[in-house]
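First the structure, then my questions, so here it is.
All protein chains but one are shown in place.
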Amino acid sequence: MGNVNINLHHVTRVEGHGNIVLNATDGTIEKCQWQVPEAPRLFEAFVRGKPYHMLSHITSRICGICSIGHSLASLKATEAAMGVEISEQTELLRKLAIHAENLQSHILHVGYLVAPDLLGVGSVIPLVGSHPDEVLKIVKLHRISNEMSDLTCGRTTHPISLDVGGFTAVPTEKQLKEMKQKLVDAIPDTKDVAGVVLANAGKLPNFTRETEYIGLVHDDEYALYDGDIGSTDTGRHPVSEYLDITNEFVVPHSTAKHTRHERDSYMVGALARFNLNADKLTPIGKEVAQLFGLKPINYNPYMNNVAQVVEFADSIAVSIDIIDKLLERGVKKEEYKVKVKAGRGISGVEVPRGILFHDYTINEKGICTKANCIIPTNQNHRNIQLDMEALAPTIIDKPQNEIELTLEMLVRAYDPCISCSTHYLDIKFK
Amino acid sequence: MNGLKIMSREEWQAFVDKLINEDARQVVGPRSKGEKFVFDQLDSADELRLDHDVTILPPKKYFLPTHEDLMTYDLKHPFNVKGTQEVEPRVIIGMHPYDIKALLQMDKIYLGDNVDTNYKARRDNTLIIASDILTVSENSFAASMDSITVGTGFDLLVTVLGDKVAVQVGSEAGQELLAKYGNATDASQDVQGQVDALRNALPSKYSKKAPSPDQWTDLLSKHQENGVWDENSKKCLECGSCTMVCPTCYCYDVDDVSSLDLKEGARMRTWDGCLLREFTLIGSGEIFREDVKERYKHRFYRKGMHLPKRYGDVACVGCGRCVSACLPDIADPSQLMDKLSQSPSDVAKHLEIPKQSVTTPVEGNLLVPEPATIRSVETLTDHEKLFVIELDSGKPLGHSPGQFVEVSIFGIGEAPISVSSAPGGNTFEMVVRKVGDVTEKLHGMKSGDKVGIRGPFGHGFNTGAMKGKNVLFICGGLGIVPARSLINFVIEHRMEYGQVMILYGCKEPSEFLFKTDSANWMAREDIQHITTVDTCREEDAGAWDGEVGLITTIMPLVTFNPEQTIAVVVGPPVMYKFVIRDLKNMGVPDDNIMVSLERRMKCGVGKCGHCQMNGVYVCKEGPVFTYKDIKDLPEAI
Partner (left out) sequence: MKPRVAFFDFGCCEGCQLQIANLEEDILKLLDIVEVVSFREVMKEHSDEYDIAFIEGSIERPMDEEALKEIRENAKILVALGACACIGGVNKLRGEWSVEEVRKEVYEIADPKDIEGNPYFDLLPNAKAADEVVKVDAYIPGCPIDRAEFGRVVTSVALGKTPKLPRYPICVECKKNENVCLFEQGKFCLGPITRAGCNSACPNHNSPCEGCRGYLDEPRLEAAKDVIEKYGFTLEEMLKAFNMFNFKKEGY
C-alpha cells in the first residue's frame, strides 16, 4: 500500500492534449481525473457568415485525420439544409472515401500508436529495428489506405474533390480497377497484422464496465456514411434528435464538454459500432472478430483496439464491393447544379473515432448563420472519466509505472481526437 | 515517296486501333478534357479527336518534358554520376501544321550546334502523323503566320474528307507504318483537289488576323517606346502561363533533388519562363530583368526580333494558346503587333547579335559534368578563395582567357565561375566569392575533394585582335578574376604587345585580391600597374600604399595612344557606365573596348535562356564583348 502520484501531462501517442491525474494515499484514491486542457479551436465561430460552398473546406480543418468525415458530415448537413440531392455515383464514391479514412486511421492507430504498448516499447521507431517485416506491412497497408483517399477525393487530409452536390473530379475506371487489385492483394497482409495483434492481445487488460454504446445504424450495411442513431439501451432514433441524445454539459477540468444519455456516460467508436452492427459485417470482418473472440456486446474499452482491427479488414472487403458496383455502372464525370435555398440540415456520419454530428442553418443567400458540431471524442470523455474511476481502485496496488501505463493504454484505446473535441458549439448569429 | 493515298473512315479507325493494340510504342493524340483538348495516351481510336481545334499544351511536352531527370548522382560516393535519358518511343497522331512548324523551329535550337542528346533521342524515337486543321480555334491567327499547312516534318499527314481520309506519306518510316497496320490505296487526282480545297478554305475561317511575320522585326525595331508596353504590363499577373503553353518557348531551369536519406538524387530539368520575376536572379541576389514592363516586352522582342535574327523564323506560329491562357488578355501577339502597326513609329533601332568567332566546341553530353579534384585551396580575403582544380581525366581544360566553367556540387547545384588562370597545364584556377549555396559549399571544401566541371564555355578575349597593340586593363573588384587569365596570358607573350597597363581598384584594402601577382606586376619595368581603393579606413592606411579613390580617378594617371590601345574593362555592373564614358572621352574607339559581363549563366550553351541580354546570350556571344557590339542593347550596360 503506498502513495500514488500520477500527473501525466499531455499523454503521448494520442491526438491532442490530455492529462491523467491520479492521487492516492495509502491505497485510498483522492483524485482521479481525465483532464482536457486543449485550447478551444472555435470552428463554429468561423463558419458564421461563410457561403455554403466553403463550409466543408473549413470544417475539414477541424481534424487532420478525420478530414474526410468532417467534410462529408458538413456536405450532408448543407445538402439537407438546402434540399440538394446527390446521385448514386456520388454516394458510392463518398462511401469509398469514408472507408479509406477508416482504413488509414485504424492502421495508424493500431500499428503506430498502440502496438508499441503491446510490444513494450516507447514508439514505433524501435520496432523498425526489432520487427522490420511487421512494420513494413503496416506501412504498406497505411500507404494503400492513403492511395485510396487520394484516388477518391484527392487527399486524405483536407480532401479536395468533395463538393456540395457531387465531385469536382472523379477517378477513372482504370484507376479503380488498379485500386481494387491493391485491396485484394492487401488481404493477406491484413490477416498477418491481425495475427500479430492477436499474439500480443494478452497485454490488453481484462477490464469491463457496463455502459451505453451509441453509433450509426442502417438496415442494409455496417453504417458509416448514412443511417439512424442507434443505442444499445434505447434502440433507433432519427439523426435529427441528436441533441436529445448527446445532452452536452461542462465540467471544470475540461475545456471539452461531456455528454450523457441514458446512463451517466456513453461510448462511441469502433467498439460501439461493432456492438451495434456486428451482424452486418462482411465474412472477412466476421472472421477476424471470431479470431479474437470478439462478440457483441463487449464492455471492455480496451477491445476498441481489436474492434478497429475487425473494421479494418471489413472496410477492405466493403471497398472492394463498392468498386465492383462502380465498375459495373461505369464512372462518369457528372455535372451538378446547386440551387441556393434557406433551411436547416442535420447530419450524422461515423468517423474512425465515433459518431459525428453537423447541424447547419443556411439563409436564402446561401450563407451559414448558425452551426453546431458534436465530435465523437467529446462523447467519449465522460466514459473515459468513469472508466478511470472504476479501473483505478482495481490496480492501485501495482507499481506506479504500471498503473500509469494501464491508464495511458485506456485513454489510447479510445483513439481520442482531443483537439477536435475542444471546438465549440451553439453559436447564435446576432 | 509515293503519292497521296486514300482510306475510308472505317479503314482509318481500324488502322489507328491496330496501331494502338499491336505497336509496342505509346500512341498519343488529342483527346477531350472537359470542354478542351489535350494530347494524351489513346486506348482506342474512338478517343482520337482529329476535329480538335487546339490542345491546352503543345506536343512539345513530348520532346522537352515538363520535368525530366538529366542525371542521377550518388551522394555517398564523391563522383558517381550517371546521365539519364527519359525516352518513351511514341507515335503522335493529330499534330496540327502550326505545331509541326514550331517543332521544326525547336529542332534548330536543340539539334543545331551543341546537340541536346536527350531531345535528339526523343525526336528519333517518335513517329509523327500530322493532320490538317478541321476546326479553327477562335483565338488562333495561324493563317496570318503561314502555319496552317505544312509540307514537311511529318511521317504521315492525314486529311479527313468526310467519309474518307487522305494520307500523304512524308517518310519511309511513315510508309512502313501505313503498310503494316493500314489498308490504303492510291488516291485519284480528285482527292488531291479535295485536300487542296480544304486547305484553301482555311484562311477565311480565321477571324483573328495579325501583321505578317516578315513585318514583326521591323515593327518591333520602331516601337521600343510605345505606350502599349506600360499599359499592358500593368495588367500582367506575372503568372507565366503564356510561356508555359507556347509551342516555341523552350527555356528551362535545372535543380538538384535529393532523396530523404541523402544517399542519392537527380538533377532535374523543368520548364521555366522569362515572365517570372526571378528568371534572371543570380546568387548574389541581383535580378537583371526585374521590372515587369521589361519582362513583358522581352517576350515579344525575343519572338519577333531576337530569335528571327538568330535562326531566321519568327518564334510564333499563331496557335492562340497564349491568348486563351492569359487571364488579363495581354499576351496576344496578333493584338500587340496590330497595335504597333497602327501607332506612329520611332526611328528603327535594331538590336543586333554580334557574330563572334567560333569558340571551343563543346563535345559530348553537354549536360553531365565531368569529375575534377580540388588540388589546393588558398584564402585570399574574407569572402574569396582561390581553388586549383585538375580534371580527373588528366586533360587540360583547354580554355581561352575570359571563358568560364560551370562548377557542380551534387545535391546543391551548379554555379558559373570564371577561370582566372592562363591557358595551359593540366590544372586551372578559379577564384570564388561566397555569395550563395554552391559557393558557400565550395568554400568549405578542401584539397582532395571532388567537384563536377562542365565547359569551358563562352566567348573569351580575342587575344589575336590585341596583338601588336597596347593593352589597358581596368579591373574593378571581382573583375580582376577573369581579367587575370588574360593578364597572365599577355605577360607570357609579353613581346607580342605594346604598353601593358594594369589598373585595379576595389572597395577597400581587405578586399584586395592576388596580392602576390600584383606585387610581381608592380616590380616589372615593362608593366605600368596602379592600384586604388574606394575608401581606406584609418587603421588600414599604414599598410596600404596604393591610391585612394574610385577607379576612374586613376585612369588619368596613364597615357597612351587611344587608337592603338585595347581597353579591357571588367568589374561590377555599376562600373561600366563611368569607365566607358571616360575611355570615350580619352578617344578610345568603341571597337577597342572589351568588356566582360555577368548574367545568370546556367546551361552555358545558349539554350536555357536565363543569361539573355535582349537577344544576346551572354554565355555564347559573351561573357566578353566588344563595346561596339553591345552599346545599343538596352539591357547591356
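For clarity, chains are labelled A and B in written order, and residue numbers in each chain start from 1.
Rule of thumb we're sticking to: contacts are C-beta pairs under 8 Å (C-beta built on N, C-alpha and C of every residue); 3 or more make two chains touch, one makes a residue touch a chain.
Because the structure is a prediction, the values reported are computed rather than measured.
Peer 1: Of B:G112, B:G151 or B:P328, which residue touches the hidden chain?
Peer 2: Checking the options B:G112, B:G151 or B:P328, the one contacting the hidden chain is B:P328.
Peer 1: Considering the complete complex, identify which of B:L262, B:A519 or B:A541 is in touch with the unshown chain.
Peer 2: Residue touching the absent chain, from the options given: B:L262.
Peer 1: Touching the hidden chain in the complete assembly: which of B:P89, B:G240 or B:G549 does that?
Peer 2: Result: among the candidates, B:G240 touches the missing chain.
Peer 1: Could you tell which one of A:R13, A:K325 or A:R344 touches the chain left off the display?
Peer 2: Considering the complete complex, A:R13 is the one touching the chain left out.
Peer 1: Give the residue, chosen from A:T157, A:Q175, A:S240 or A:N363, that touches the chain omitted from the document.
Peer 2: Looking across A:T157, A:Q175, A:S240 or A:N363, the contact with the absent chain belongs to A:T157.
Peer 1: Which of A:G64, A:P205 or A:P296 sits in contact with the chain that's absent?
Peer 2: A:G64
Peer 1: So which bits of chain A touch the chain we can't see?
Peer 2: Here the touching residues of chain A are 10, 12-16, 37, 39-42, 45-46, 49, 51, 54, 57-58, 61-65, 67, 108, 112-113, 116, 122-125, 128, 136, 139-140, 142-143, 146, 154-158, 160-161, 163, 168-169, 250, 252, 255, 419-420, 424, 426-428.
Peer 1: Over the whole complex, note the residues of chain B touching the chain we left out.
Peer 2: 33-36, 38, 56-57, 61, 66-67, 234-241, 244-245, 257-263, 265, 270-271, 273, 276-278, 324-325, 327-329, 411-413, 436-437, 440-441
Heads up, the rule we're going with is that only the chains that are shown with their structure count from here on.
Peer 1: So what's the Cα centroid distance for chain A and chain B, whole Å?
Peer 2: About 55 Å, centre to centre.
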